[in-house]
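Following: one structure in structure tokens, then a few remarks.
Omission of a single protein chain aside, the complex is shown with its protein chains in their original locations.
Think of it as A, B and C in the order they're written, each chain with its own count starting at 1.
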Amino acid sequence: MFKYLRKAHYHETDQMGLIHHSNYVKWMEEARIAFMDELGLSYRSLEESGIASPVTGINVEYKKPVRFDDEIEIRVSVGRYTGVKLEVKYFIYNVTSGELAAEAISSHCFIKDGRIISLKRDKPELDEMIRKSMEGQE
Amino acid sequence: MFKYLRKAHYHETDQMGLIHHSNYVKWMEEARIAFMDELGLSYRSLEESGIASPVTGINVEYKKPVRFDDEIEIRVSVGRYTGVKLEVKYFIYNVTSGELAAEAISSHCFIKDGRIISLKRDKPELDEMIRKSMEGQE
Amino acid sequence: MFKYLRKAHYHETDQMGLIHHSNYVKWMEEARIAFMDELGLSYRSLEESGIASPVTGINVEYKKPVRFDDEIEIRVSVGRYTGVKLEVKYFIYNVTSGELAAEAISSHCFIKDGRIISLKRDKPELDEMIRKSMEGQE
Partner (left out) sequence: MFKYLRKAHYHETDQMGLIHHSNYVKWMEEARIAFMDELGLSYRSLEESGIASPVTGINVEYKKPVRFDDEIEIRVSVGRYTGVKLEVKYFIYNVTSGELAAEAISSHCFIKDGRIISLKRDKPELDEMIRKSMEGQE
């Protein structure tokens, strides 16, 4: 499974002394883009080809705190995928504490010229890449 | 129902030309704290009394985009409340476009000295305030 | 002098228990855009007319801390203006503590089609507005 590594930064803490919960949503995006890069699906070139992939939903369950300077490992994988809608799953591990810090899901669609497109129909090569990554997950 | 108003700021946009989705989680917190103030439950004094109220989960469904300078109105109310766990519900309206931009839920517990407490048992006056706000919602 | 008011938010704190210094740069932008609106120089319509006004420099002197829930008042005015380069000055007051929290300057140029333009020559009506706001400052 794809792993994205980063540190928790000082500017991400809040006065509770922990990483503020809104930052996990940014980390998920970083991990998702790195995961797509790994699949050969560069987000930069996706956008340059006129396709945007907006987030239609997020769900985060916070389990254990993350503190400044902790090492974070995010395991990313494709959840459900219909050819039109994509769900990405995240397990956010706090390597420093050895705990699962959070589990999360983000939902996405794909948009071209202001309209939702079917990757299956309009971008079969991307559709293929996503399906392939799902096989590898078993 | 309590309404929290604010503008969408330039520094909250991303290169898609829309407000980045992570900011909604910050807006929810702003609206929740203003709502609690309104209930008489100042978050500042809550923390000063040694109680923290961490976020244990968030769920956001993004429906319509928000753009720079749009006026946002967030309607906040208590969802489920057990005396120990609290769910807060949000309807995020884009006043400028006249559309419902997002629906969201955040889940919370209450912690004192590192342990989860029951507001019902340990802070009956807060418990009362939350229950009262729920009556008003019908 | 133009005044921009806002609260310091919880998500802007860090584990020192104070507002993180990077947020002041965002507040300056909010205040500057509100100030420009007041001058009749809507940043939204400026961008829609193809002109961007990037930040070329910032300078912030932090004097006194700001805490969660403090009321902030930012006094904004034009500093130096050459017709091409614009400097904006900020006094950031912490209304809650009654202290001057920070003094700051941001520098800007104006860009159209990838090139720096002279407002004086290419947008005389904007040039006029900025000069007028400077008169009012004495």
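Going forward, contacts are C-beta pairs under 8 Å (C-beta built on N, C-alpha and C of every residue); 3 or more make two chains touch, one makes a residue touch a chain.
In this text, all values refer to a predicted model and were calculated from it rather than measured experimentally.
Note that of C:H21, C:K85 or C:K120, the residue touching the chain absent from this view is C:H21.
Residue in contact with the omitted chain (choice from A:H9, A:R80 or A:R121): A:H9. Against the chain not shown here, chain A presents residues 9-11, 26, 29-30, 33, 42-44, 68-69.
Taking the complete complex into account, residues 15-16, 18, 21-23, 25-26, 29, 47, 52, 54-62, 65 of chain C touch the chain not shown. Along chain B, the points of touch with the absent chain fall at residues 10-11, 13-18, 20, 22, 68.
Just so we're on the same page, only the chains that are shown with their structure count from here on.
Mean C-alpha position of chain A lies 24 Å from that of chain B. For chain C, residues touching at least two other chains, in rising order: 10-11, 68.
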